[in-house]
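Below you'll find the structure I mean.
The other protein chains are all here in position, but one chain of the complex has been omitted.
Showing chain A:
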């Protein structure tokens, strides 16, 4: 199994002549030898970047079982799974999984599987880590994940890409001057990475978390360490707990990128919303994840945002909210599709009135159908971003996009992920219904 990243083109970012910090297109190619070793046939899985990793819960995309997800076309063949979803029963022993995580969660072998530790949609964490383990909250209690256990599980689960265990700073506002939380985080993460690399047997490509939080000095230390390691094939920015403006986060990421190998792919968690994603892509990020469409679905919304070339025609017909709210009373007798002209299964098959009815009656099919549409829409957005990049128009298109959807503070789009953190789950929960009832009183 080999993973390579082919950088096709890079455009210089703001104030950066080297191209390190600018938007770029590339492809991630996974070569896998087939089982018949004699013929040594390799089948390649290719993911054009910028793109997203499919966000999952317990290894499945939210609300969509395999045969439902199969209704979607053009999805990148890359899935991210977080280990914490599988820790409810004590640290499991997956030794029986001859086939690894792919077989366990029903993923096609051709699909690129990224194993991370934590769910990127959960910004607030309470469990603490120590010098030797990461504390992970699960339904069954706090699990102590050591680098050794992590290496054993990663060996058994056989992911294509692994994001090794790191000591993420759980504080939303870590102090730069008092305490040593950030410096501990950097040194522990370095140590755990080395331990993982020395203990592991399964040769997954390593996408290493870039640490350092708010401290540029410590970010330098982390980046230099990672840049020196041959085994590191890509970089991950996982600062989802950090509560600073997104622009500030991008500056911190940019600071690290200048000290890292520009030829390697970069994944940023917490940059899933379209406005965040496009801004991150402009700063040289290659991969985000699809937690955003899930958050849209959980609100009972259907995405309508449009990017790039087709935007000028379609923008006029969509609001700057970037979505339609299917809870609205006006949906009651609206027999139109979620979005006129949309080719997703939901829009081809069902109308707004039905989805509204399913939400009002707390039927689980509501989120299934919305998720299909929202994932289709997310995929369409990334295709448009790559197309715009190819035309050399990304910056202009991005500016127009952000101007249209994000300039009106009252009706600002793309805030669904922030709401997700505070709500229970799906639109069928009582909390959601209460919110709805209050709105309509």
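Heads up, the rule we're going with is that contacts are C-beta pairs under 8 Å (C-beta built on N, C-alpha and C of every residue); 3 or more make two chains touch, one makes a residue touch a chain; residues count from 1.
By definition in this document, contacts and distances are computed from a predicted model.
Taken from the listed names "NADH-ubiquinone oxidoreductase chain 6", "DEKNAAC102534", "Glycerol-3-phosphate dehydrogenase [NAD(+)]" or "Queuine tRNA-ribosyltransferase catalytic subunit 1", the protein name that UniProt assigns to the chain not shown is "Queuine tRNA-ribosyltransferase catalytic subunit 1". Touching the missing chain, out of A:353, A:383 or A:412, is residue A:353. Panel shows chain A; residues 57-68, 71, 85-86, 88-89, 92-93, 96-97, 104-106, 139, 332-333, 335, 345, 349-350, 353-354, 357-358, 360-361, 363-365, 367-369, 426 of it touch the chain omitted from the view.
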